[in-house]
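To start, the structure under review is shown below, and the notes come after it.
With one protein chain withheld, the remaining protein chains of the complex are depicted in position.
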Amino acid sequence: MSLLLFDATLCLLLLVLALASILSRQLVHGVILYIAFGLMMALAWARLATPDLALAEAAIGAGLTGALCFSALARQQLHLPVVLSWPQRLWPAVFVLLMLGGVLAALLQLPPTASPLVDVAQAELINSGVSHPVTAVLLNFRSWDTLLELVVLLLALLGALQVAPAAKATTSWPLSLSWSRLLAPMVILLAGYLLWAGASQPGGAFQAGALLAAGAVVLRLNHQLNWLRWSNFWIRLLIVSGVSAFVLAALLAMLLTTDNTDVIWLRWPPQLAGGFILLVELFATLAIALTLTLLVVGEPAAAEQAQQNSGGEAHD
Amino acid sequence: MIDSTGQLSTLSMVLSSLLLMVGLFFFIAGSIGMLRFPDSFSRLHAVTKADSLGLGSIVAGLMFYGELWQNLLLLLIWLLVLASGSVSCQLLARFAKTQQDKT
C-alpha cells in the first residue's frame, strides 16, 4: 500500500513536471524542468523493475539530453515569453483530451496475454552466450536492431557535423576542472563494470557508452581531452568501428559456422557466442561514447582548433 | 545492528526512524527555502546546505538496515553527492555573480 502511494506520488510528479516544462513561460525553465523530468523517469523505470532502462535513462535522458538542450539554449538569444490567446490554447486542449480518451479506451481493451516471444527468448537463453535476457535479445536474437541503431547514431553524428555551426567557446573554472578530473577515473571504472556485468545482470554497451559519454562531455566542456574531435583520424576510426566491428564479427561468425545449412546472417555459433558478444559490445561502447560526446559538444571552430593544436604540441 | 531473528531491535528502529525524519525535515526546509528566498545566493544556500545534511541523515538512517558492504556504498554515494553538490553550488553562485555584475 505504501509503495502504491509512492508510485502515485511519482506518477503525479511526472505529469506535473511534464506539464510545467511544456507550459512554463520561459524556455530556460522548460529545459530545467525537463531535466528534472528525466531524473524522475529514471526513478519510474527503477520502480517498474527495469534497471537496464533506469541506468540508460539516468545517463541519456537526464544527463545528455539536458546538456544538449542547454547548449542549444546558449546558441539562441533569450526568448521573450510568448503569450497565446485563449482559442489558441483551448482548441488543441480539446483535441488532445479527445485523443487521450481514445487512447485510454483502446489500452484498456488490450488482451491480457503475454507475447509468445517471451517463451522463445527464455528457451533460447542457454544458446545465447550470456545469461541476462535483455543483453541476449539486444546482441544475439535481435542483433539486426542493434546494428542498425549504431548506423542511425553514425548518421545522426554525420548530419549534425554537417549542419551545426561551430561550437561556442566556453570558459572553465578551476574548481569544475579539478572535480571533473577527479570523477574521470570513477566514470571509467563504472563504465567498465557496467559493460562486463551486462552479460549476467543489468548493464551493457548502451549504459556503459552513455556513462562514458557523460564523463567525456564534462571533461570536454572544461577544455580537456582536446584530441577528442572529429578531425582526429583515430577518433573517426573508433566511431566507425562500432558498425564495422559488428559487421566483421558477423562475417567471421558465418565463416566459423561449420554446418552449411545453418548459415544465417548475424547469428553467432552457440559455443563462441559469449566471446563474439563481448567483442561487439566493447567496440559498440567506445563508438556510442564517442558519438554521443561529439553530438553534445560539437566540433570546435577551426581557429580554436589550430590554437589547441599548437597548444597541445607545446604541451607534449 | 540486526539480531539473530533478523529483526531490528527497538532502539535501532527508533534511532533509524528519527534520523530519517530529520533528513526529511531538512529536505522540506531546503525546498521551502528554494521557493521562498528572494535571490539566487540565499536559494543556493538553502538547497545545498539542507540537501547535504538531509541526505546525510537519510543515509545514516538507512544504514541500520544494510550489510556492511551496502553501507559502504551508501556512504560513497553520500560523499559523491556532497562533493558534486558543493561544486555545482559554487559554479552556479559564480554564474549568478557574473550576471549580477553585468547588470
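For reference, chains read A and B in written order, and residue numbers begin at 1 within each chain.
Methods note: a residue touches a chain if its C-beta (ideal position, glycine included) is under 8 Å from a C-beta of that chain, and two chains touch if they have at least 3 such contacts.
Quick note on the criterion: contacts and distances are computed from a predicted model.
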Looking at UniProt, which of "Sugar ABC transporter substrate-binding protein", "L-lactate dehydrogenase complex protein LldE", "Multicomponent Na+:H+ antiporter subunit C" or "Molybdenum transport system permease" names the chain that isn't shown?
"Multicomponent Na+:H+ antiporter subunit C"
For the full complex, contacts between the hidden chain and the displayed ones involve A
Sole residue of A:A36, A:A160 or A:V240 that reaches the chain not shown, by the stated touch rule
A:A160
Pick from A:L73, A:L175, A:L190 or A:L238: which residue touches the chain that isn't shown?
A:L73
Hidden partner sits against chain A at residues 3-4, 7-8, 11, 14-15, 18-19, 21-23, 27, 30-31, 34, 37, 41, 44-45, 48-50, 52-53, 56-57, 60-61, 64-65, 68-69, 71-73, 75-80, 82, 84, 88-89, 92-93, 95-97, 99-100, 103-104, 107-115, 117-118, 121, 133-134, 136-138, 141-142, 145-146, 149, 152-153, 156-157, 159-160, 163-165, 204, 206, 210, 288, 291-292, 295-296, 298
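One rule holds for everything that comes next: only the chains that are shown with their structure count from here on.
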Would you mind pulling out the distance in Å between where the CA atoms of chain A average out and where those of chain B do?
28
Where on chain B does chain A make contact in their complex?
83-84, 87, 90-91, 94
Note which residues of chain A are touching chain B in the complex, please.
173, 175-176, 179, 183
